[in-house]
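In this view, the complex is presented without one of its protein chains, the others remaining in place.
When the chains are written out, they are named A and B in that same order, and each has its own residue count from 1.
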Amino acid sequence: MNIWLELALTLVVMLVVVLTASLVTIYVELKAGSHMQARIGPYYAGGRWGWAQPLADGAKFLQKEDLAPAKADRPVYRLAPFVVMMSALGIFAVIPLGPDLVGAKLDLGVYFLLAISSFSALGVLMAGWSSANKYSLIGGLRAAAQLIAYEIPLILAVVAVVIQAGTMSLIGIVDAQQATLFTLGGIEVALPFILTGQLVSFFIFMIAAVAELSRIPFDMPIAESELTMGYLTEYTGIRFTMFFLGEYATVVGFSAIAATLYLGGYGAPFLPESMANVAGPAILLLKVSALVFVIIWIRFTWPRLREDQLQSMAWRWLIPISLINIAVIAVFKVAF
Amino acid sequence: MSKGIKFPFPGLFKGMALTFKTMVKKAPVTMYPDVKEIPVPRARGVISLDAEACTVCMLCARECPDWCIYIEGHKVEKAPSKPGGRVRTESILDRFDIDYGLCMYCGICVDVCPFDALFWSPEYEYSEMKISNLLHNQERLGEWLKTVPEPPALES
Partner (left out) sequence: MTSRQLMHRSEVAVSVELETPGMTLNIGPQHPSTHGVLRLVAKISGERIHEIEPVIGYMHRGYEKLSEVRTYAQITALVNRIDWVAGFANEVPFILGVEKLVGVEAPERAQWIRLILTELARISSHLVFMCSFPLELGASTPLMHMLRDREHILELIEDVTGGRFHPNFNRVGGVKPAYGGGSKTKKQSMDLPAGFFKRTLKAMDLMDQTCEDIDTLVTGNELVRARTIGIGVIPAEKAIEYGMSGPNLRASGVAYDLRKVDNYLPYDQIDFDVVTRTGGDSFDRYLVRVGEIRESVKIIRQAVDIIPAGPLQAKVPRVLKVPEGQVYSRAENPKGEFGYYIVSEGGKMPYRLKIRSTSFSNLSILPWILVGQLIPDLVAIMGSLDFVLGDVDR
């Protein structure tokens, strides 16, 4: 096939997948969150269960005037949502939905992921700075501090996986989780990494991911009750929508990364090789949904931490723990 | 880790269990426009006027804390009931408006009316797009009279 056609096709498919995923996530958050709060949430939009609420919200946002504060640093202000959105989309480029269903087969997939996902920090900082609003500025700075602090445990948690799998390619990591560990009564048993010694790094990864996403309990950069809306304060209309979609796309993205790295990705036990490309996306979707649900669930239960508590948690607990974790895993890797 | 915070953070997960339980339970919601919420009989929803009973004594208009009752009336002479008797006057109500844009639903007017011409009705569906339409005239106030409920039984 023509390389350009292939590229365009991949792009379109990816965009559709990502947008649908984030719209669905928004819907689930609205609906599940409402029920957790003894409400019913969206109900009328779209006829049944209010399924069209995210679309209706989106349509409403698009109609809003695209305002920029008078003293805003306009080019930067305009650009910031694109940077965030790009980083969110970039994550999906390398996540394998099946052995062959992947946007770009990179040998250094993990490396690319970590790089592109921290790109959003730049967008957030840009938004915070250029809004010419003190609340936005504080929010942006908080976000920057937070992203720097949590990037490290995140990377360290991933490094543990890379050591165990012995590869940086995401497909390689999934394959490693499907390798037969032992045979039990004639059945070949393969276990995802979370069951084979990566429990600690899984938790560290999820904590760090939630912090990167700046969602409750780590939503200080937005912190509605403190900073009105943090770096989002001044955004309206389509730019706000982009931040919003970007946030949910990143939620899905990070859940997909976690599912791939720790929960076996598109693979499932007893899945015949030939089915992997067909059933893979569904299996991954299942795992991702579970993780996304937990993130939503947490949001509707817990309050937020304080910025300095978050920092001390990262530097005093998560980083040392993940370093020890790496050491232990490395020792095991060498020993066995 | 001070202040009674222990490591596995049991409180966090107990909270999550509670929200999950709430999620699977039915939400205590009245689907308002489809299902109407029935207010209690004493609810102060809207004031209804029994124009027959009103004697245009103006007490309600005077006692209203924000003077949102507008009353106009005139007196007519009534023929004496028996020939040679005293000529009596009767007050006729020309206008009785309550401005619900101002009313603070205190109930003083209903309290002070000495002739039982005003009643509370628990009806609440009379919002308007224009604030001037919240001024209910005599006719509209009279219509509310149909919705006045029986008083509830009392605790012995």
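List of remarks:
In the analysis below, a contact is a pair of C-beta atoms (placed from the backbone, for glycine too) under 8 Å apart; a residue touches a chain by one contact, two chains touch by 3 or more.
None of the values given here were measured: they were computed from a predicted structure.
Interface note: of A:140, A:217, A:267 or A:280, the residue touching the hidden chain in the full complex is A:217. Panel shows chain A; residues 36-39, 134-135, 138, 216-217, 219-220, 223-228, 300-309 of it touch the chain omitted from the view.
In the full complex, chain B makes contact with the omitted chain through residues 3-6, 9-12, 14-15, 17-19, 22, 28, 39-44, 53, 63, 65, 104-108, 110-116, 118-120, 151-156.
The criterion applied here is as follows: only the chains that are shown with their structure count from here on.
Centre-to-centre separation of chain A and chain B, using mean CA positions: 52 Å. Residues of chain B that touch chain A in their complex: 12, 15-16, 18-20, 22-25, 27-29, 31. Those residues of chain A whose C-beta lies close enough to touch chain B in the complex are 32, 34-40, 43, 297-298, 300-302.
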